[in-house]
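A single protein chain has been omitted; all remaining protein chains appear in their positions.
Going by the order they are written in, the chains are A and B; count residues from 1 in each one.
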Amino acid sequence: MSTYDARFRVWRGDADGGELTDYTVEVHDGEVVLDVVHRLQATQTPDLAVRWNCKAGKCGSCSAEINGRPRLLCMTRMSVFTRDEVITVTPMRAFPVVRDLVTDVSFNYAKAREIPAFVPPAGVGPGEYRMRQEDVERSQEFRKCIECFLCQDTCHVVRDHEENKEAFAGPRFLMRVAELDMHPLDAAEEAGLDRRRTAQEEHGLGYCNITKCCTEVCPESIHITDNALIPMKERVVDRKYDPLVWLGNTIRRRKAT
Amino acid sequence: MTHVEREQWDVVVVGAGGAGLRAAIEARRAGARTAVICKSLFGKAHTVMAEGGIAASMANVHPQDDWKTHFRDTMRGGKFLNQWRMAELHAQEAPERVWELETWGALFDRTPDGRISQRNFGGHEYPRLAHVGDRTGLELLRTLQQRSVGLQQEDHRETGDHEGRLKVFQEFTVTRILKDGDGRVSGVFCYERESGRFLVLEAPAVVLATGGIGKSFKVTSNSWEYTGDGHALALIAGAPLVNMEFVQFHPTGMVWPPSVKGILVTESVRGDGGVLRNSEGRRFMFDYVPDVFKEKYAETEEEGDRWYEDPDHNRRPPELLPRDEVARAINSEVKAGRGSPHGGVFLDVSTRMPAETIKRRLPSMYHQFKELADVDITAEAMEVGPTCHYVMGGVNVDSETAATVGVPGLFAAGEVAGGMHGSNRLGGNSLSDLLVFGRRAGLYAAQYALSGVGGGIVADDVEAAAAEALAPFGSVSGAGGDHGPEEDAGPPENPYTLHQELQQTMNDLVGIIRREGEMAEALDRIAALRARARRVTVEGHRQFNPGWHLALDLRNMLLVGECVALAALERTESRGGHTREDYPAMDRAWRPVNLLCRLDGDGIALERTRTEPVRPDLLALFEQDELAKYLAEDELEGLEGGHGA
């Protein structure tokens, strides 16, 4: 087994300030960045704060930025770096920091609450749901999401513009709207909820300029932009920007008044 | 006086995995104001790691399937040690629980006619597991999470408050169950990981849904959260644990690289032709076929290889022996010095099939090794070894209500509860267990809470809990409180070091193969570790300090470790997830015996109890011959009398 000393710069601090701190730490064959962070905890700085759970890329807890790129610490192998490279690890930079590598991701949970839940179809009881595989596959892709929030972190709409956080749900939750809108049995429309209109008017789909960083960072390789956001934009066009529909609505409104 | 903030709730659920969330949803629906506490972020619970599926006899794929067959399979899997009423309820209610998930938005894989598809799995007679690819646990947890949010949205529409009736306390850890003067549950004491502040949630009913204990072992498929918190909280509150000697080891976990040590390698690798080899290149499983299986398994490699193509005229290769046999064989090879460089054996598909076939048949395994380990399984062998996967034992509960035995107001569901799976759990029965008993725990906890019982918090208990939680920051002598100074003398201890030593002890001495002497040694070591744990000292402050968190979890892991070792030492037979080298056979006399662990002063006391006889109509589901293999002599006598009459 080969072992070497790697040079790490880890951001240490909290909301009041902090700095990149240098460490030299032993690295063994086959390790990932999270292993090295754990070794730092066990041998040099036991209070280094980091979130993690499954260590297998399935829970999406250990999101951070490595050499400036949003990544899961457990899915970044040390072998992708050269041995003399300085590896910089910082918390996600789109969210308020709590301490060290831990950020306050409550923004995402607030946004999750703003997306109305699945509306079950009336008159179809448990056990009576019938859906074809080809009809559920689109939404199933989005349900692979492990909610690591790396897409929310990298999206420049909120990363670079704090003021947009109120109006913009972010890729993860626009994808959730798409998932529900494509769910073969979602009865939102029957219940008077227009998911397409709300995607644009309430969840800020228009802010997305489809620059695809969400797709680039997704550890589950979900095609967020091509399969969720763009199709959702097209569905919004159906509803809001189709001239015939617009004309029809205008005439109807005229008649009503 | 430490100032501790307090909130009042009807039901507090500890844990936000499948069982916890299902309990919370039910409690909220039953009208109880419900708080959920979880150590991680909401939606990160270990349930997401479950791959295979949810076992439920919906009979979508095979029309013959019904709850009775599922019940039979479950009892056989658990070698008849299961709490039979739990197994019955589980088999009966699982289909409803799965269908209900669909009404909350879950999207399972489908059959051609649009129903929920079901797959085959070890031990299940019919295709029974509802699944979504290999991420069923994620689907289940996300559905429950989104259902919880949906309920919060309903509450918000009605009351303007999302969290008035159902609130999730993310990244909080419970360290004590609080009780009133009469011994009834009155709340929980917890700390917020982010800030380190303390919080008391007052509630007459508490549901434990904290999962398992895998982090006491060195090699495990479990996440850091699995530190046996619920097991320990119940013990300390006065509720006994049952069946703690039964720990399931999966034979093939990854052993290399270290970052993924313990992560599962699915059984289908072997089913599709993967073979196990030792460092000498020998297919050693041929040396480990026990006598009872001799007629059913191939004796030569040639015959074994032919089986994949022609199963009707050849016997299956011994790589496909039951999990415990394979795990034991791997263990023996490694101990005999014929292991792989990193302490496992080789599982090879690369020389068995063309690369394209491997990628087509085992896509998730191909990706798992490629992405996590940078190993190309089409070009080189995997290194695998047994990994601690699941604990069958847990809090002793009432089968119907999930109420713990002995502490009014305390409930438990999911992996933390014991009994349902007997000595060994079938794949797929864990997710259905979460749903069935999570719902029951939530329902009965709400009923109990709303019946107007329960008293106040005892202020001294809150003080004591706060002092206990702060001890690791204190001086060396101030830690334990009621321990003598001579016991606590010694240098300060690092929680990470103690944790590693405990894991090593459990792995080496109370692991997959157990021997009397080793377990006795384990108990000595655990006792020494407990003494040292009182001197654990951590650096820094209370704000998100992982060293401190681990120091507090150590108490739980040590308690649970002691329970496992004690019970395993006591049970002088091999059954399911408990293998004694010195007692290699199953002993029917042990069938009706349960071992209960209780906290007795500072240590664990063990009690033998006799289980309630299996209801005759359930026994009638089995052939007499089969029952004769399992039931104790006196049980059989009663049965024959009954049948004769």
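Here is the rule we use: contacts are C-beta pairs under 8 Å (C-beta built on N, C-alpha and C of every residue); 3 or more make two chains touch, one makes a residue touch a chain.
In the analysis below, contacts and distances are computed from a predicted model.
This complex has a chain not shown, and the name its UniProt record holds, of "TIGR02186 family protein", "Integral membrane protein", "NADH-quinone oxidoreductase subunit C" or "Zinc chelation protein SecC", is "Integral membrane protein".
Contacts of the undrawn chain with the visible chains, over the full complex, involve A. From the set A:Gly30, A:Pro70 or A:Pro219, the residue in touch with the chain omitted from the display is A:Pro70, counting the whole complex.
Across the entire complex, the residue among A:Phe8, A:Tyr23, A:Trp52 or A:Phe95 in touch with the chain not shown is A:Phe95.
Although one chain is hidden here, its contacts on chain A can still be listed: residues 11, 13, 15, 17-20, 65, 67-70, 85, 88, 90-91, 93-97, 103, 132, 134-135, 153-154, 156-157, 159-164, 182, 184, 204, 206-213, 216-217, 226, 230-231, 233-238, 240-241.
Criterion: only the chains that are shown with their structure count from here on.
Distance from the chain A centre to the chain B centre is 30 Å, each centre being the mean of its Cα atoms. Chain contact summary for the complex, chain A toward chain B: residues 14, 28-32, 34-35, 41-42, 45-61, 74-75, 77, 79, 98-100, 102, 104-105, 109, 112-113, 116-118, 120, 126-127, 129-133, 136, 139-140, 143-147, 180, 183, 186.
Across the complex, chain A is touched by residues 40-44, 46, 48-49, 58, 95-96, 99-100, 102-105, 107, 109-110, 112-115, 117, 132-133, 135, 138-139, 142, 146-147, 149-150, 152-153, 156, 162, 170, 194, 223-225, 256-260, 263, 368, 371-374, 494-497, 500, 538-541, 543-548 of chain B.
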